[in-house]
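Handing you a structure now.
Apart from one protein chain that is not included, each protein chain of the complex appears where it belongs.
First chain written, first letter: the chains are A, B and C, and each begins at residue 1.
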């Protein structure tokens, strides 16, 4: 099954073809479940003018924040940003554009992009700034706005385990946006904690089937915790 | 956690409240993964004028076909019907109405119904009878039709294992329409092969979270095979 | 006396019912989990993708792959499930969460809510708040009745950009429990020792006052 072996040799190969001005969809919520090595590789490549579709933009020295440091991001499509100072600086300086999208709408836009659905209706954002300029439609007495789907030139994804065919499983809340991101990239690149052989993952328990995955690489992860919170006992 | 124990004592309790004229969404593909005991219970109750949203309508003496025998179905919303003679007879006699929906659109209509999305656009069916009378919209140079979501008064679902909180896992291709059906019922009733205690199912591997499940019952299944096909060796 | 944050959470908790699936926002709403009435169980949904959220972890339980919507480390209870953010918001948008508690800057007599953006300040985003207010049939807002400068937060018309339109029906403030319907606030309860006059003075939007306004008990 050589044609289905998605494992690439190194990070250069993992992100080969990524060019200035492209749109990248990234998995992760805060610093949880982010493709650390792939972000580091984009930093190293110095690719510029990127549009990132990602729920958040990391912190100053970790996650997508490191690409702000390199002034590599032109636009963020996110639900919540500004956990880092660079973001605010670049936004105020006009170096960075931001499009705020409600979290659930963002997740659904990615899902729709991967599923061949160009647009859908949601009540989220109706009557708010998010709904401005968007088509409004009434269904069964309630108002909804039309939202378009999102597809990326690349998707960068972090999974727990992946087999050589690209079948993926995620762990706990590190799943978050990763499964939708995986479906919505023209080229989907996945970084995993462990590469296993086909058959090691139960076919009933695969979160992302390998058909969505173009390239797979084993990473090593710092897994930084953004808000370490403990209980007393 | 008494408030979360979804297990009901018997089939009467499982389908209490089902009334003439209601819409029922049913999981299953062909005879695979169908809620056999719940269908039998509807047969026993004799509820009439039901609209069933189900990919198929069973065979003459099994699956939803048994409800045709009881003349309990007024309308089928399906992608493929007519594996049984009763269906054809009742259709020609005007006793039964059928709305044909492409299989993927049907699955998505259920998913949208459960997900609070009242309508979505798809290329499926554009330029065909399915698209007639539906809104057509062009996105990025391609034509799409608008499809509405479906919600049922009841959903009847078959799963492999379920814990008392209603967390479900399905087995192999018996998953099919069941996960979407589970989300799209105002009252979702699930029949499982095995009831387990909370914690026995890995939280990373649950296909349907218990929030969607109102009632859970342990069934016994014939699991009839529609097209037994073997290879020579 | 105005309610403490803990008392506000306590009052909100009285709206819970056994078997409710509940989403709690950041701040006072989070405290509601500490006041679930005895003999009652609710299950907490965290919109990043967890149903059955448990308490914060011990040092030994700490897991970078297990956080809540506020990005704090948490635990999961027995019988929990994890899912994607698309599946999580399908659950929310589809109205499957029984009860949602959120903070706010302002609410108004039309049930509008403003909670994510103050013009002139850095805009950080709405996160999941717009989805939560649009998806929840049963939602309660908890916030102080007025600002520190005495400016009412219960208005005729929200002054800040909206998080959602026409979706709020219940508000617990530090002074009162108020319902919203028919374009009016309806005063239902007052904090112990707080006069109806004080509540009326600090409510800018039109408010209906019944003959008797019971005091909350703690």
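Things to note:
Heads up, the rule we're going with is that contacts are C-beta pairs under 8 Å (C-beta built on N, C-alpha and C of every residue); 3 or more make two chains touch, one makes a residue touch a chain.
Since we're looking at a predicted model, the values are computed, not measured.
Of the chains displayed, those contacted by the omitted chain across the entire assembly are A, B. One of B:26, B:107 or B:201 touches the chain omitted from the figure, and that residue is B:107.
If you put the hidden chain back, the residue from A:68, A:81, A:96 or A:115 that touches it is A:115. For chain A, the list of residues touching the undisplayed chain reads 1-4, 111, 113-117, 163-165, 167, 183, 198-199, 203-204, 206, 209-212.
Within the complete assembly, residues 29-33, 55, 78-82, 88, 91, 98, 100, 102-105, 107-108, 110-111, 122-130, 160, 170-180, 207, 223-231, 233 of chain B touch the chain that is not shown.
In this text, only the chains that are shown with their structure count from here on.
Of all chains in the assembly, those touching chain A and also chain C are B. One inter-chain figure worth recording: chain A and chain C are separated by 29 Å, centre to centre, where each centre is the mean of the chain's CA atoms.
With centres defined as mean CA coordinates, chain B is found 32 Å away from chain A. If you average the Cα atoms of chain B and of chain C, the two centres end up 35 Å apart.
Chain contacts: chain C has residues 76, 82-83, 89-90, 92-93, 135 touching two or more partner chains.
For chain B, residues touching at least two other chains, in rising order: 115-117, 203-204.
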